[in-house]
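All protein chains but one are shown in place.
So, chain A:
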Amino acid sequence: MNMTKPVLLATLLASTSLAAHADTLRWARAGDALTLDPHAQNEGPTSALAHQIMEPLVMRDMTGAMVPALATEWAPSPDDPTVWVFKLREGVTFHDGAEFDSEDVKFSLDRAMTPDSDYKELLASVVEVRAPDKYTIEIVTNGPNPIMPNNLTNMFIMDKGWAEANNAVKVQDYEGGEDTFAAKNANGTGAYKLVSREPDVKTVLTINENYWGKDEFPLDVTEIVYTPIQNAATRVAALLSGEVDFIQDVPVQDLDRVANADGLKVITAPQNRVIFLGMNQGDADLANDSVEGANPLADKRVRQAMNMAINRDAIKQVVMRGQSQPAGMISPPFVNGWTAELDAVPATDIETARQLMADAGYGDGFSIQLDCPNDRYINDEAICQAITGMMAQIGITVNLDAKPKAQHFPLINKLETDFYMLGWGVPTYDSEYIFNFLVHTKGEKYGSWNGTRFSDPDLDMKIEALASETDLEKRDQMIAEIWEVVQDEILYLPIHHQVLNWGMAEKVDTIVAPDDAAHFKYFMLK
(Lines give C-alpha, C1' and ligand atoms only; values in the text may rest on other atoms or scores of the structure.)
Protein backbone atom coordinates (compact mmCIF):
# COMPACT_ATOMS: atom_id res chain seq x y z
CA MET A 1 0.00 0.00 0.00
CA ASN A 2 2.72 2.40 0.95
CA MET A 3 4.45 1.69 -2.27
CA THR A 4 1.68 3.12 -4.43
CA LYS A 5 2.08 6.70 -3.32
CA PRO A 6 5.66 7.23 -4.48
CA VAL A 7 4.91 5.33 -7.64
CA LEU A 8 1.93 7.52 -8.34
CA LEU A 9 3.97 10.60 -7.60
CA ALA A 10 6.72 9.42 -9.87
CA THR A 11 4.24 8.79 -12.66
CA LEU A 12 2.70 12.19 -12.12
CA LEU A 13 6.10 13.85 -12.21
CA ALA A 14 7.03 11.92 -15.31
CA SER A 15 3.84 12.94 -17.04
CA THR A 16 4.20 16.61 -16.14
CA SER A 17 7.80 16.74 -17.28
CA LEU A 18 6.70 15.04 -20.46
CA ALA A 19 4.01 17.60 -20.93
CA ALA A 20 6.50 20.36 -20.26
CA HIS A 21 8.63 18.93 -23.01
CA ALA A 22 6.28 19.82 -25.83
CA ASP A 23 4.73 23.05 -24.69
CA THR A 24 2.39 24.10 -27.40
CA LEU A 25 0.96 27.57 -27.39
CA ARG A 26 -2.16 27.90 -29.52
CA TRP A 27 -2.31 31.49 -30.65
CA ALA A 28 -5.17 33.29 -32.39
CA ARG A 29 -5.67 36.82 -33.60
CA ALA A 30 -8.04 38.48 -36.04
CA GLY A 31 -5.79 38.60 -39.08
CA ASP A 32 -3.18 36.38 -40.64
CA ALA A 33 0.23 37.42 -41.91
CA LEU A 34 -0.11 38.42 -45.53
CA THR A 35 3.12 36.80 -46.65
CA LEU A 36 6.30 35.27 -45.28
CA ASP A 37 8.44 37.42 -47.54
CA PRO A 38 10.03 39.67 -44.90
CA HIS A 39 10.22 42.77 -47.10
CA ALA A 40 6.95 42.58 -49.03
CA GLN A 41 4.51 43.92 -46.41
CA ASN A 42 5.23 46.33 -43.58
CA GLU A 43 2.11 45.42 -41.61
CA GLY A 44 1.46 44.40 -37.99
CA PRO A 45 0.40 40.72 -38.16
CA THR A 46 2.89 40.06 -40.98
CA SER A 47 5.94 41.27 -39.08
CA ALA A 48 4.62 39.74 -35.83
CA LEU A 49 4.79 36.28 -37.41
CA ALA A 50 8.09 37.04 -39.14
CA HIS A 51 9.61 38.03 -35.78
CA GLN A 52 9.22 34.46 -34.50
CA ILE A 53 11.12 33.02 -37.48
CA MET A 54 13.47 35.76 -38.58
CA GLU A 55 15.45 38.43 -36.82
CA PRO A 56 16.51 42.01 -37.48
CA LEU A 57 19.85 43.49 -36.39
CA VAL A 58 18.22 45.24 -33.45
CA MET A 59 14.74 44.67 -32.09
CA ARG A 60 12.20 45.89 -29.56
CA ASP A 61 11.64 43.61 -26.60
CA MET A 62 8.27 43.18 -24.90
CA THR A 63 8.66 46.49 -23.02
CA GLY A 64 9.44 48.39 -26.20
CA ALA A 65 13.14 48.87 -25.37
CA MET A 66 15.68 48.46 -28.15
CA VAL A 67 17.81 45.36 -27.60
CA PRO A 68 20.49 43.55 -29.63
CA ALA A 69 19.36 40.79 -31.96
CA LEU A 70 21.71 39.87 -34.80
CA ALA A 71 23.92 42.88 -34.04
CA THR A 72 25.67 43.00 -30.68
CA GLU A 73 26.89 46.59 -30.76
CA TRP A 74 26.18 49.59 -32.93
CA ALA A 75 27.36 53.19 -33.05
CA PRO A 76 28.03 55.95 -35.56
CA SER A 77 31.54 55.74 -36.96
CA PRO A 78 33.92 58.02 -35.01
CA ASP A 79 35.53 59.15 -38.28
CA ASP A 80 32.47 59.79 -40.35
CA PRO A 81 29.06 60.76 -38.88
CA THR A 82 27.26 59.54 -42.01
CA VAL A 83 28.27 55.93 -41.33
CA TRP A 84 26.68 53.59 -38.82
CA VAL A 85 28.77 50.59 -37.80
CA PHE A 86 27.12 47.38 -36.62
CA LYS A 87 29.07 44.53 -35.03
CA LEU A 88 27.35 41.27 -35.85
CA ARG A 89 26.73 38.30 -33.60
CA GLU A 90 29.11 35.45 -34.29
CA GLY A 91 28.31 31.76 -34.44
CA VAL A 92 24.68 32.21 -35.55
CA THR A 93 23.23 29.79 -38.07
CA PHE A 94 20.08 29.88 -40.16
CA HIS A 95 17.46 27.16 -39.74
CA ASP A 96 18.89 25.24 -42.71
CA GLY A 97 22.33 25.25 -41.11
CA ALA A 98 23.89 28.01 -43.23
CA GLU A 99 26.18 30.37 -41.39
CA PHE A 100 25.09 33.95 -40.73
CA ASP A 101 27.51 36.72 -41.69
CA SER A 102 27.72 40.26 -43.05
CA GLU A 103 27.02 39.10 -46.64
CA ASP A 104 23.50 38.10 -45.54
CA VAL A 105 22.94 41.48 -43.92
CA LYS A 106 24.15 43.38 -46.94
CA PHE A 107 21.97 41.23 -49.18
CA SER A 108 18.88 41.69 -47.00
CA LEU A 109 19.23 45.44 -46.60
CA ASP A 110 19.85 45.88 -50.31
CA ARG A 111 16.79 43.74 -50.96
CA ALA A 112 14.71 45.89 -48.59
CA MET A 113 15.68 48.97 -50.63
CA THR A 114 14.40 47.68 -53.98
CA PRO A 115 11.27 49.32 -55.46
CA ASP A 116 8.95 46.40 -54.61
CA SER A 117 9.96 46.43 -50.95
CA ASP A 118 7.53 47.89 -48.45
CA TYR A 119 10.41 48.95 -46.21
CA LYS A 120 12.23 51.18 -48.65
CA GLU A 121 10.90 54.38 -47.03
CA LEU A 122 12.53 53.46 -43.75
CA LEU A 123 15.84 53.09 -45.58
CA ALA A 124 15.33 56.13 -47.82
CA SER A 125 18.40 57.88 -46.41
CA VAL A 126 20.70 54.90 -47.02
CA VAL A 127 23.25 55.40 -49.80
CA GLU A 128 25.18 52.18 -49.45
CA VAL A 129 25.52 49.11 -47.27
CA ARG A 130 29.09 47.85 -46.90
CA ALA A 131 30.43 44.63 -45.44
CA PRO A 132 34.11 45.35 -44.66
CA ASP A 133 34.57 42.03 -42.90
CA LYS A 134 32.64 38.95 -41.95
CA TYR A 135 31.07 40.40 -38.79
CA THR A 136 30.89 44.12 -39.48
CA ILE A 137 28.29 46.07 -41.40
CA GLU A 138 28.52 49.73 -42.33
CA ILE A 139 25.43 51.64 -43.36
CA VAL A 140 26.23 54.86 -45.22
CA THR A 141 23.53 57.53 -45.24
CA ASN A 142 23.18 60.70 -47.30
CA GLY A 143 23.80 62.76 -44.19
CA PRO A 144 24.15 62.00 -40.51
CA ASN A 145 21.16 59.95 -39.37
CA PRO A 146 21.02 59.83 -35.59
CA ILE A 147 18.12 57.39 -35.36
CA MET A 148 19.15 54.87 -38.03
CA PRO A 149 18.87 51.86 -35.68
CA ASN A 150 15.23 52.78 -34.88
CA ASN A 151 14.40 52.11 -38.52
CA LEU A 152 15.88 48.63 -38.43
CA THR A 153 13.76 46.95 -35.76
CA ASN A 154 11.54 45.18 -38.32
CA MET A 155 14.20 44.86 -41.03
CA PHE A 156 14.58 41.08 -41.17
CA ILE A 157 17.72 39.32 -42.33
CA MET A 158 17.45 36.52 -44.88
CA ASP A 159 20.07 34.02 -45.91
CA LYS A 160 21.69 35.14 -49.14
CA GLY A 161 22.51 31.62 -50.29
CA TRP A 162 18.98 30.37 -49.60
CA ALA A 163 17.39 33.30 -51.43
CA GLU A 164 19.63 32.78 -54.46
CA ALA A 165 19.05 29.03 -54.55
CA ASN A 166 15.28 29.47 -54.35
CA ASN A 167 14.80 32.32 -56.78
CA ALA A 168 13.83 34.71 -53.97
CA VAL A 169 16.32 37.50 -54.54
CA LYS A 170 13.56 39.76 -55.75
CA VAL A 171 10.89 40.99 -53.33
CA GLN A 172 7.49 39.48 -53.99
CA ASP A 173 5.50 41.95 -56.03
CA TYR A 174 1.81 42.09 -56.81
CA GLU A 175 2.06 42.69 -60.49
CA GLY A 176 4.56 39.92 -61.23
CA GLY A 177 1.97 37.17 -61.11
CA GLU A 178 4.45 34.50 -60.24
CA ASP A 179 4.25 32.89 -56.85
CA THR A 180 7.52 33.51 -55.10
CA PHE A 181 9.16 30.88 -52.94
CA ALA A 182 9.88 33.34 -50.12
CA ALA A 183 6.17 34.18 -49.76
CA LYS A 184 5.40 30.66 -48.58
CA ASN A 185 8.69 29.53 -47.05
CA ALA A 186 11.09 31.05 -44.57
CA ASN A 187 14.62 30.44 -43.46
CA GLY A 188 15.65 32.69 -40.60
CA THR A 189 17.84 32.77 -37.54
CA GLY A 190 14.91 33.17 -35.12
CA ALA A 191 13.89 31.12 -32.10
CA TYR A 192 11.22 29.23 -34.07
CA LYS A 193 11.29 27.31 -37.34
CA LEU A 194 8.43 27.10 -39.80
CA VAL A 195 6.87 23.64 -39.90
CA SER A 196 3.82 24.23 -42.05
CA ARG A 197 1.71 27.06 -43.27
CA GLU A 198 -1.71 27.36 -44.87
CA PRO A 199 -2.50 31.06 -45.31
CA ASP A 200 -5.58 32.16 -43.33
CA VAL A 201 -5.92 28.66 -41.84
CA LYS A 202 -3.02 27.47 -39.75
CA THR A 203 0.69 28.06 -39.29
CA VAL A 204 2.82 25.76 -37.15
CA LEU A 205 6.23 26.69 -35.76
CA THR A 206 8.59 24.62 -33.67
CA ILE A 207 11.53 25.59 -31.51
CA ASN A 208 14.92 26.12 -33.12
CA GLU A 209 17.19 23.84 -31.08
CA ASN A 210 20.28 25.71 -32.31
CA TYR A 211 19.03 29.17 -31.41
CA TRP A 212 21.86 31.48 -30.34
CA GLY A 213 19.80 32.86 -27.46
CA LYS A 214 18.76 29.55 -25.93
CA ASP A 215 20.45 30.41 -22.61
CA GLU A 216 19.33 34.01 -22.69
CA PHE A 217 15.55 33.68 -23.13
CA PRO A 218 12.96 31.55 -21.33
CA LEU A 219 11.91 29.69 -24.53
CA ASP A 220 9.23 27.86 -22.53
CA VAL A 221 7.01 27.66 -25.59
CA THR A 222 8.36 24.92 -27.84
CA GLU A 223 5.62 24.81 -30.41
CA ILE A 224 3.35 27.56 -31.73
CA VAL A 225 0.09 26.87 -33.56
CA TYR A 226 -1.19 30.08 -35.05
CA THR A 227 -4.78 30.28 -36.33
CA PRO A 228 -6.38 33.52 -37.45
CA ILE A 229 -10.01 33.75 -36.24
CA GLN A 230 -11.69 36.72 -37.78
CA ASN A 231 -15.04 36.80 -36.02
CA ALA A 232 -14.54 38.37 -32.58
CA ALA A 233 -17.26 36.29 -30.89
CA THR A 234 -15.78 33.05 -32.27
CA ARG A 235 -12.28 34.08 -31.19
CA VAL A 236 -13.46 34.68 -27.63
CA ALA A 237 -15.45 31.41 -27.69
CA ALA A 238 -12.33 29.52 -28.77
CA LEU A 239 -10.44 30.94 -25.79
CA LEU A 240 -13.30 30.23 -23.39
CA SER A 241 -13.62 26.64 -24.61
CA GLY A 242 -9.88 26.08 -24.26
CA GLU A 243 -9.22 25.54 -27.96
CA VAL A 244 -6.68 28.34 -28.01
CA ASP A 245 -4.40 29.60 -25.22
CA PHE A 246 -3.74 33.14 -26.28
CA ILE A 247 -5.72 35.75 -28.23
CA GLN A 248 -4.44 39.19 -29.04
CA ASP A 249 -7.57 41.18 -29.56
CA VAL A 250 -10.27 40.76 -26.94
CA PRO A 251 -13.27 42.96 -27.82
CA VAL A 252 -13.93 45.45 -25.01
CA GLN A 253 -17.43 44.09 -24.41
CA ASP A 254 -16.02 40.62 -23.69
CA LEU A 255 -13.23 41.66 -21.32
CA ASP A 256 -15.15 40.87 -18.14
CA ARG A 257 -16.36 37.60 -19.52
CA VAL A 258 -12.81 36.41 -20.23
CA ALA A 259 -11.36 37.84 -17.03
CA ASN A 260 -14.02 36.11 -14.92
CA ALA A 261 -13.72 32.75 -16.64
CA ASP A 262 -11.92 29.99 -14.77
CA GLY A 263 -8.33 29.56 -15.82
CA LEU A 264 -8.25 32.65 -18.04
CA LYS A 265 -6.94 36.17 -17.58
CA VAL A 266 -6.74 39.45 -19.43
CA ILE A 267 -3.72 41.72 -19.34
CA THR A 268 -3.77 45.28 -20.50
CA ALA A 269 -1.29 47.97 -21.53
CA PRO A 270 -1.30 51.19 -23.53
CA GLN A 271 -0.76 50.56 -27.22
CA ASN A 272 1.55 52.37 -29.58
CA ARG A 273 -1.42 53.99 -31.29
CA VAL A 274 -3.08 57.34 -30.75
CA ILE A 275 -6.51 58.25 -32.13
CA PHE A 276 -7.27 61.81 -33.18
CA LEU A 277 -9.28 64.02 -35.53
CA GLY A 278 -7.81 66.02 -38.39
CA MET A 279 -9.26 69.31 -39.64
CA ASN A 280 -8.85 71.09 -42.95
CA GLN A 281 -7.48 74.43 -41.79
CA GLY A 282 -5.66 75.44 -44.96
CA ASP A 283 -8.34 75.83 -47.61
CA ALA A 284 -10.20 79.11 -48.06
CA ASP A 285 -13.57 77.37 -48.17
CA LEU A 286 -14.72 73.89 -47.25
CA ALA A 287 -16.67 71.56 -49.50
CA ASN A 288 -18.50 69.70 -46.74
CA ASP A 289 -19.77 72.45 -44.42
CA SER A 290 -22.63 74.93 -44.23
CA VAL A 291 -20.50 78.10 -44.26
CA GLU A 292 -20.19 79.76 -47.66
CA GLY A 293 -17.06 81.58 -48.69
CA ALA A 294 -15.12 80.93 -45.49
CA ASN A 295 -13.44 78.08 -43.65
CA PRO A 296 -14.50 78.01 -40.00
CA LEU A 297 -11.75 75.51 -39.19
CA ALA A 298 -9.13 78.00 -40.33
CA ASP A 299 -10.01 80.10 -37.29
CA LYS A 300 -7.89 78.96 -34.38
CA ARG A 301 -10.61 79.93 -31.91
CA VAL A 302 -12.96 77.43 -33.52
CA ARG A 303 -10.35 74.69 -33.22
CA GLN A 304 -9.77 75.65 -29.58
CA ALA A 305 -13.48 75.48 -28.93
CA MET A 306 -13.73 72.07 -30.55
CA ASN A 307 -10.78 70.84 -28.51
CA MET A 308 -12.52 72.01 -25.33
CA ALA A 309 -15.84 70.48 -26.30
CA ILE A 310 -14.53 66.92 -26.52
CA ASN A 311 -15.07 65.15 -23.24
CA ARG A 312 -12.35 62.52 -23.42
CA ASP A 313 -13.19 61.00 -20.05
CA ALA A 314 -16.77 60.42 -21.14
CA ILE A 315 -15.52 58.67 -24.28
CA LYS A 316 -13.26 56.52 -22.12
CA GLN A 317 -16.02 55.58 -19.69
CA VAL A 318 -18.95 55.16 -22.02
CA VAL A 319 -17.60 54.22 -25.44
CA MET A 320 -14.41 52.41 -24.45
CA ARG A 321 -15.62 50.87 -21.17
CA GLY A 322 -12.57 52.25 -19.42
CA GLN A 323 -10.20 50.82 -22.04
CA SER A 324 -8.41 53.94 -23.27
CA GLN A 325 -6.05 56.58 -22.04
CA PRO A 326 -7.26 60.11 -22.85
CA ALA A 327 -4.67 62.06 -24.84
CA GLY A 328 -3.57 65.64 -25.21
CA MET A 329 -1.05 65.11 -28.01
CA ILE A 330 -0.86 62.92 -31.08
CA SER A 331 2.09 60.87 -29.89
CA PRO A 332 1.98 57.56 -28.03
CA PRO A 333 3.64 57.72 -24.60
CA PHE A 334 6.78 55.68 -25.44
CA VAL A 335 7.93 57.98 -28.19
CA ASN A 336 10.93 60.29 -27.91
CA GLY A 337 9.45 63.79 -27.62
CA TRP A 338 6.40 62.76 -25.61
CA THR A 339 5.97 64.56 -22.30
CA ALA A 340 3.29 64.28 -19.66
CA GLU A 341 2.69 68.05 -19.87
CA LEU A 342 2.02 67.96 -23.60
CA ASP A 343 -0.17 64.90 -23.19
CA ALA A 344 -2.23 66.52 -20.41
CA VAL A 345 -5.88 66.21 -21.36
CA PRO A 346 -7.49 69.55 -22.24
CA ALA A 347 -10.25 70.38 -19.76
CA THR A 348 -13.78 70.14 -21.09
CA ASP A 349 -15.25 73.60 -20.84
CA ILE A 350 -18.44 74.17 -22.79
CA GLU A 351 -18.96 77.75 -21.57
CA THR A 352 -15.57 78.98 -22.74
CA ALA A 353 -15.91 76.99 -25.93
CA ARG A 354 -19.23 78.68 -26.72
CA GLN A 355 -17.67 82.05 -26.02
CA LEU A 356 -14.79 81.26 -28.40
CA MET A 357 -17.26 80.22 -31.07
CA ALA A 358 -19.14 83.50 -30.61
CA ASP A 359 -15.88 85.49 -30.77
CA ALA A 360 -15.01 83.77 -34.01
CA GLY A 361 -18.37 84.78 -35.43
CA TYR A 362 -19.92 81.35 -35.30
CA GLY A 363 -22.19 81.92 -32.31
CA ASP A 364 -25.02 80.31 -34.27
CA GLY A 365 -22.81 77.40 -35.15
CA PHE A 366 -22.30 75.64 -38.48
CA SER A 367 -22.55 72.15 -39.84
CA ILE A 368 -19.77 69.94 -41.14
CA GLN A 369 -19.25 66.36 -42.25
CA LEU A 370 -17.08 64.07 -40.14
CA ASP A 371 -15.55 61.11 -41.98
CA CYS A 372 -14.87 58.13 -39.86
CA PRO A 373 -13.75 54.52 -40.43
CA ASN A 374 -15.92 51.72 -39.02
CA ASP A 375 -13.58 48.73 -39.16
CA ARG A 376 -10.14 50.05 -38.34
CA TYR A 377 -9.81 51.26 -34.73
CA ILE A 378 -11.43 50.00 -31.55
CA ASN A 379 -15.03 51.31 -31.51
CA ASP A 380 -14.11 53.92 -34.12
CA GLU A 381 -17.65 54.65 -35.28
CA ALA A 382 -18.99 54.86 -31.73
CA ILE A 383 -16.30 57.41 -30.82
CA CYS A 384 -17.35 59.55 -33.77
CA GLN A 385 -20.98 59.29 -32.69
CA ALA A 386 -20.03 60.50 -29.20
CA ILE A 387 -18.10 63.40 -30.71
CA THR A 388 -21.11 64.33 -32.84
CA GLY A 389 -23.08 64.86 -29.63
CA MET A 390 -20.29 66.82 -27.97
CA MET A 391 -19.91 69.17 -30.95
CA ALA A 392 -23.65 69.83 -30.90
CA GLN A 393 -23.15 71.37 -27.45
CA ILE A 394 -21.18 74.24 -28.99
CA GLY A 395 -23.46 74.61 -31.97
CA ILE A 396 -21.55 72.52 -34.51
CA THR A 397 -23.87 70.11 -36.29
CA VAL A 398 -21.77 67.14 -37.29
CA ASN A 399 -22.98 64.92 -40.12
CA LEU A 400 -21.30 61.63 -39.47
CA ASP A 401 -20.24 59.52 -42.44
CA ALA A 402 -18.75 56.21 -41.30
CA LYS A 403 -17.32 53.83 -43.89
CA PRO A 404 -15.04 50.80 -44.15
CA LYS A 405 -11.34 51.65 -43.98
CA ALA A 406 -10.83 50.85 -47.66
CA GLN A 407 -13.11 53.78 -48.46
CA HIS A 408 -12.12 56.04 -45.58
CA PHE A 409 -8.35 56.30 -45.96
CA PRO A 410 -8.37 57.28 -49.64
CA LEU A 411 -10.41 60.38 -48.64
CA ILE A 412 -7.51 61.59 -46.49
CA ASN A 413 -4.99 60.75 -49.14
CA LYS A 414 -6.92 62.53 -51.91
CA LEU A 415 -7.76 65.51 -49.66
CA GLU A 416 -11.49 64.89 -50.07
CA THR A 417 -12.37 65.21 -46.39
CA ASP A 418 -12.39 68.29 -44.20
CA PHE A 419 -12.84 66.61 -40.85
CA TYR A 420 -11.68 63.04 -40.30
CA MET A 421 -10.55 60.43 -37.84
CA LEU A 422 -7.09 58.90 -38.01
CA GLY A 423 -4.97 56.69 -35.79
CA TRP A 424 -1.20 56.64 -35.74
CA GLY A 425 1.46 54.25 -34.46
CA VAL A 426 5.14 55.12 -34.31
CA PRO A 427 7.37 52.14 -35.17
CA THR A 428 10.57 54.18 -34.78
CA TYR A 429 9.58 55.44 -31.31
CA ASP A 430 10.70 58.92 -32.33
CA SER A 431 8.67 62.09 -32.98
CA GLU A 432 10.38 62.68 -36.33
CA TYR A 433 8.21 59.92 -37.77
CA ILE A 434 5.05 61.74 -36.66
CA PHE A 435 6.22 65.07 -38.05
CA ASN A 436 7.31 63.58 -41.39
CA PHE A 437 3.93 62.09 -42.11
CA LEU A 438 1.41 64.21 -40.21
CA VAL A 439 2.85 67.72 -39.78
CA HIS A 440 5.09 68.46 -42.75
CA THR A 441 3.37 70.05 -45.76
CA LYS A 442 1.89 67.33 -47.96
CA GLY A 443 4.12 66.61 -50.91
CA GLU A 444 5.97 63.94 -52.84
CA LYS A 445 8.25 62.81 -50.04
CA TYR A 446 6.78 64.19 -46.85
CA GLY A 447 3.38 64.72 -45.31
CA SER A 448 1.63 61.88 -47.14
CA TRP A 449 -0.85 61.45 -44.25
CA ASN A 450 -1.26 65.17 -43.54
CA GLY A 451 -4.84 65.92 -44.54
CA THR A 452 -5.02 69.21 -42.65
CA ARG A 453 -3.70 71.34 -45.58
CA PHE A 454 -1.54 72.96 -42.90
CA SER A 455 1.68 74.31 -44.34
CA ASP A 456 4.48 76.20 -42.61
CA PRO A 457 7.76 76.39 -44.59
CA ASP A 458 9.79 77.24 -41.48
CA LEU A 459 8.42 74.25 -39.65
CA ASP A 460 9.02 72.06 -42.70
CA MET A 461 12.68 73.06 -42.70
CA LYS A 462 12.94 72.24 -39.03
CA ILE A 463 11.37 68.84 -39.56
CA GLU A 464 13.68 68.01 -42.44
CA ALA A 465 16.68 69.11 -40.37
CA LEU A 466 15.83 66.55 -37.68
CA ALA A 467 16.95 63.74 -39.96
CA SER A 468 20.58 64.84 -39.91
CA GLU A 469 20.99 66.49 -36.51
CA THR A 470 23.52 64.33 -34.68
CA ASP A 471 23.65 66.37 -31.50
CA LEU A 472 20.89 64.46 -29.72
CA GLU A 473 20.34 67.11 -27.08
CA LYS A 474 19.89 69.79 -29.70
CA ARG A 475 17.68 67.44 -31.68
CA ASP A 476 15.41 66.85 -28.68
CA GLN A 477 15.19 70.61 -28.28
CA MET A 478 14.10 70.95 -31.91
CA ILE A 479 11.50 68.21 -31.42
CA ALA A 480 10.12 70.08 -28.41
CA GLU A 481 9.90 73.31 -30.44
CA ILE A 482 8.01 71.58 -33.24
CA TRP A 483 5.59 70.04 -30.74
CA GLU A 484 4.99 73.49 -29.31
CA VAL A 485 3.81 74.76 -32.69
CA VAL A 486 1.66 71.65 -33.28
CA GLN A 487 0.00 72.05 -29.88
CA ASP A 488 -0.38 75.80 -30.15
CA GLU A 489 -1.93 75.65 -33.63
CA ILE A 490 -4.27 72.83 -32.54
CA LEU A 491 -3.31 71.04 -35.70
CA TYR A 492 -5.17 67.93 -34.58
CA LEU A 493 -7.74 67.09 -31.90
CA PRO A 494 -6.22 64.22 -29.89
CA ILE A 495 -8.74 61.78 -28.42
CA HIS A 496 -7.00 58.88 -26.73
CA HIS A 497 -4.30 56.26 -26.73
CA GLN A 498 -5.67 52.83 -27.52
CA VAL A 499 -5.25 50.14 -24.92
CA LEU A 500 -4.27 46.60 -25.84
CA ASN A 501 -6.04 43.66 -24.23
CA TRP A 502 -4.49 40.23 -24.47
CA GLY A 503 -6.54 37.29 -23.26
CA MET A 504 -4.80 34.10 -22.30
CA ALA A 505 -4.84 30.92 -20.27
CA GLU A 506 -3.70 31.32 -16.67
CA LYS A 507 -0.55 29.30 -17.39
CA VAL A 508 0.81 31.86 -19.84
CA ASP A 509 3.06 34.47 -18.26
CA THR A 510 3.91 37.55 -20.29
CA ILE A 511 3.55 41.29 -20.48
CA VAL A 512 1.79 43.17 -23.27
CA ALA A 513 4.07 44.59 -25.96
CA PRO A 514 3.06 48.16 -26.89
CA ASP A 515 3.39 47.39 -30.61
CA ASP A 516 1.03 44.40 -30.27
CA ALA A 517 3.79 42.04 -31.42
CA ALA A 518 4.05 38.97 -29.19
CA HIS A 519 7.62 37.66 -29.08
CA PHE A 520 7.12 34.11 -27.89
CA LYS A 521 10.72 33.58 -26.94
CA TYR A 522 10.02 35.83 -23.93
CA PHE A 523 6.86 33.96 -22.89
CA MET A 524 6.94 31.84 -19.77
CA LEU A 525 4.59 28.96 -18.99
CA LYS A 526 3.63 28.10 -15.47
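Keep this in mind: contacts are C-beta pairs under 8 Å (C-beta built on N, C-alpha and C of every residue); 3 or more make two chains touch, one makes a residue touch a chain; residues count from 1.
The criterion applied here is as follows: contacts and distances are computed from a predicted model.
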Protein that the absent chain corresponds to, by UniProt name, given "ABC transporter", "Glutathione transport system permease protein GsiC", "ABC transmembrane type-1 domain-containing protein" or "Lauroyl acyltransferase": "Glutathione transport system permease protein GsiC"
Omitted-chain contact residue, chosen from A:V85, A:V126, A:A168 or A:I229: A:I229
Sole residue of A:D256, A:D375 or A:E481 that reaches the chain not shown, by the stated touch rule: A:D375
Contact partner of the left-out chain, one of A:N42, A:S125, A:Q271 or A:N379: A:N42
Residue of A:K134, A:K214 or A:K445 touching the missing chain in the full complex: A:K445
Chain not shown, touching residues in chain A: 34-35, 37, 40-43, 115, 118-119, 121-122, 172-177, 179-180, 183-184, 198-202, 227-231, 233-235, 237-238, 240-243, 375, 403-407, 409-410, 413, 425, 427, 437, 442-446, 448-449
